[in-house]
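What follows is a structure written as structure tokens; I'll ask about it next.
A single protein chain has been omitted; all remaining protein chains appear in their positions.
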Amino acid sequence: MFRRILIANRGEIALRIIRACRELNIEVACVFSEDDRGSAYLELADQAICIGGASPKESYLKSDRLIAAAEVAKADAIHPGYGFLAENAAFAEKCRACNIEFIGPNAAAMRLLGDKASARSVAKRAKVAIIPGSDGVLEDDNEAVRLAEKIGFPVMIKAAAGGGGRGMRVAYDKTDLLSSLKQARQEADNAFKDSSVYIERYIDRPRHVEVQILADRHGNVVHLYERDCTLQRRHQKLVEESPSPAIDTRTRESLCAAAVKLAKAARYDSAGTVEFLVDSRGRFYFIEVNTRIQVEHPVSELVTRIDLIKAQIRAAAGEPLGFVQKAVRPAGHAIECRINAEDPDEKFRPCAGVVEKFRVPGGPGVRVDTHGYEGYRLSPQYDSLLAKLLVHQPTRPEAIRCMQRALREFHIEPLRTTLPFLRKMMAHPDFLDGNIDTGFVERSF
Amino acid sequence: MFRRILIANRGEIALRIIRACRELNIEVACVFSEDDRGSAYLELADQAICIGGASPKESYLKSDRLIAAAEVAKADAIHPGYGFLAENAAFAEKCRACNIEFIGPNAAAMRLLGDKASARSVAKRAKVAIIPGSDGVLEDDNEAVRLAEKIGFPVMIKAAAGGGGRGMRVAYDKTDLLSSLKQARQEADNAFKDSSVYIERYIDRPRHVEVQILADRHGNVVHLYERDCTLQRRHQKLVEESPSPAIDTRTRESLCAAAVKLAKAARYDSAGTVEFLVDSRGRFYFIEVNTRIQVEHPVSELVTRIDLIKAQIRAAAGEPLGFVQKAVRPAGHAIECRINAEDPDEKFRPCAGVVEKFRVPGGPGVRVDTHGYEGYRLSPQYDSLLAKLLVHQPTRPEAIRCMQRALREFHIEPLRTTLPFLRKMMAHPDFLDGNIDTGFVERSF
Amino acid sequence: MPDIDQIRQLIEMMVSNDLVELSVRDGETEVTLRRPNPKGSETVFHAIPSYSGPMPAMGPSGGGAAGSTVEEAATELVEIRSPMVGTFYSAPDPESPPFVQAGSHVGPATVVCVLEAMKVFSEIKAETSGTIERVLVGNGEAVEYGQPLFLVKPS
Partner (left out) sequence: MPDIDQIRQLIEMMVSNDLVELSVRDGETEVTLRRPNPKGSETVFHAIPSYSGPMPAMGPSGGGAAGSTVEEAATELVEIRSPMVGTFYSAPDPESPPFVQAGSHVGPATVVCVLEAMKVFSEIKAETSGTIERVLVGNGEAVEYGQPLFLVKPS
């Protein structure tokens, strides 16, 4: 097992990893930027190392400085968390070249699944249903038009290197397609320095359901069942739950089996997520793989009682999983609400500043993951996730009632947050009925 | 089911009951004293009613005012919490006489089990092992001496109406006994307005193990397994855990069976606790029953995933339990640490004042029950319990490591608390080995 | 005098940016704005009445329950407060006129209302001399312990 881990991340996920290391009795060093200096979670690490200025480009994205920090900290592994360099295969290789294990999958699997086009071909080989569309990147607009007419409009345009909805466009006809392609390439170039895009059939009113995968370096792969992340706004997840209220046992089983097949086909060997779209008739289509731990991983931890971060670290250290699929027995219903410092009344504009009042809920069935506290200064440099509020109860209705009372207890001032929005969500009849799709928020609010 | 419940208590247990009511969709009114005015938990109730001055005698112990408050609040039930009037059978009868259900057992069972001498005879009838001693109250000192010589010194002197160690004395010989009797009667009279005492065999180095009972008004009784509360200081519990690290499966089963037998013999019909002493050879002796919910009830909630407050309310409303003993399946290991505003370096002297820094731990496996927050004013009028920190993990070693990291995250300033003491406890080899008895703290610190 | 609108803008900026003081001077013109320091101002316990005696029948002390009324009262008026929790009745029975109303003169022994709790009716005496300035509770309303019932101008 590792002796000392360097955390190459910040905020709540850095704190989450510190907690896992403490419980595994592994020493932990954490990097920080000038803007994160003095954050309370850093006091919980054995060592905190300043690596640069506030802007991520000057700190959390500077791979050389992260590795140099691991060297001075004498860390034998780096945990990348999510975002920043978590899905950067070159960084993973660089770490390992310096004899510092990258806590994540092997670089080949990262590359294979990180690029959506090649991920689609893996899925095809593994006989996992995919959305009809261009196999790989589009050569030119003519090919796009031919293909779109073959698939049938409307079609979805996506960035090959994309994520979080950037570089995504829906085109309803040929002229629409041509202009959208231009914009999508532009966005993709700005966001990922890679303008290549592909198109696929547009699925109307789909649900977003993803399967948590856990694999080790010995070829063992299990799934930790699904998370339903249908409640999104502009492809940003707001609420996640497990089990999904919208799929039956048979769909659940084939969905999870498909995810495992795909992971095995890619020789995946860490924690990861296989994302699917599920249409109104319960048909599911593979969309992409996230080769990292995700923000919403605690949802699966609650229903399976498996600590994903610990398991991910053990796998990276070369330990076998130590349990089989049959030993994963989900129990109860878990829901996560993301409390972001965003103003729901102003198009979810991010808010920064000092948190003066911060009262978190507690009591039975409640879990809170947050790096916030009274006096915490939220920097405009980073994403606006301030807290993850989770509940675990025997049934979905009980979980929702528990979430309602917990949201009522949560007080954050003076920053505007998504709390009022989430309170509305948890009382919305369509959510209570589990009768929503990924477009629900845009249509209803 | 009840439409509206009045909470006749304060602090963390009042908050705990508010949470249960919210999740059951029952309206909730909460009383408060002048000293508790403005406490944040009151904002979570549908109504808050001031019932008197700071001193408990002027507020939380004033039964007429509590019932009047229930009347003006139009509540159809009163939850007494623990302490104050929770084990007062006369109050329970008074509530019911006013058509306000008392959320607790029937008055007869309360009386029968509330008095230790009569509780012993119930145990005897139910063939539950008791500590050899006087059957009922001692008539005079001569009887005490005869009996003590028959049982064999050392003997324990206890107040019939006692609790929390007040009026308790150990006597090692005859002269010792006579002086101790005097002191014990004195203490008992001051504490309970009842000087009657009894004596029993003194068990050397015992463990304190109690069984959680849950019963309904239809004669159904189940147990929720045991809690080990051996880590005490002067009969004040500091740490509780389940399962007990010191008893084997066979002992566990007979212990729990004995508790159920006793509850049935007393026609018990609510949540309650049967306390036992377990000696070094695993023999257990019944000591007393607590006819109320207890501070440490969340330990059992974590291992059984049953919400005790909700179950207690349902039972009081006349609903049947709805599950059988076989359905109670304990999983994992839970530990509770009591964070009291007491100075461990000054004989645990209670501390009062304003809480300026209050950072609670979070993350996987952690539950916090507290009414505290930054700006909370801790009144010297009430007990010093400020927070209950609980963890739930698959195994005891994992639970202890999780508790260690959670205690490290917990920051309370400027008040002195038991946090440093608890951190020492969680690292103490004897506790780690589960090799302690009720005298451990006094001997070791 | 600078233009009111400019001052309004200054105040808006001040509030939205959470400043505690803003002062602008330009030759003869000067504007100074101050807001309370937010620290702790949200923590409600400041509202706890200063006394904590067994039972406050009356007295000018700032009682939490009465809010601004009390502050105002604190200057000159005296409160008659509820010594218990119950239902307030301004008259002995529905047919009779109220015991007192605004303008009534009261002495220490004057009964000002009855409070009912658990079917028991208790007469409440003024325990002060003066003129009823205001009746703070409506007939049949529930009252809590320490809640001001009447404001009295002492004579």
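In order of appearance the chains are A, B and C, and numbering begins at 1 in each one.
The criterion applied here is as follows: a contact is a pair of C-beta atoms (placed from the backbone, for glycine too) under 8 Å apart; a residue touches a chain by one contact, two chains touch by 3 or more.
Values in this document were obtained by computation on a predicted structure and should not be read as measured data.
Contacts of the undisplayed chain with visible chains (whole complex): A, C.
From the options A:87, A:301 or A:356, the residue with contact to the chain not on display is A:356. The missing chain, though absent from the display, is touched by one residue of A:7, A:69 or A:311; that residue is A:69. From the options C:24, C:102 or C:120, the residue with contact to the unseen chain in the full assembly is C:24. Contact with the omitted chain, checked across C:13, C:102 or C:120, is made by C:13.
As for the chain not pictured, it touches subunit A at residues 34-35, 37-40, 49-55, 58-59, 64-65, 67-69, 71-73, 98, 353-354, 356, 373-377, 380. Where subunit C meets the missing chain, the touching residues are 2-3, 6, 9-10, 13, 17-27, 29, 31, 37-39.
The rule is simple: only the chains that are shown with their structure count from here on.
Distance from per-chain Cα centroids to the pooled protein Cα centroid is smallest for B. Each chain gets a centre from the mean of its Cα atoms; for subunit A and subunit C, those two points are 53 Å apart. Inter-chain centre distance (subunit B to subunit C, centres taken as mean C-alpha positions): 41 Å. Annotation for subunit C: residues 42 touch two or more other chains.
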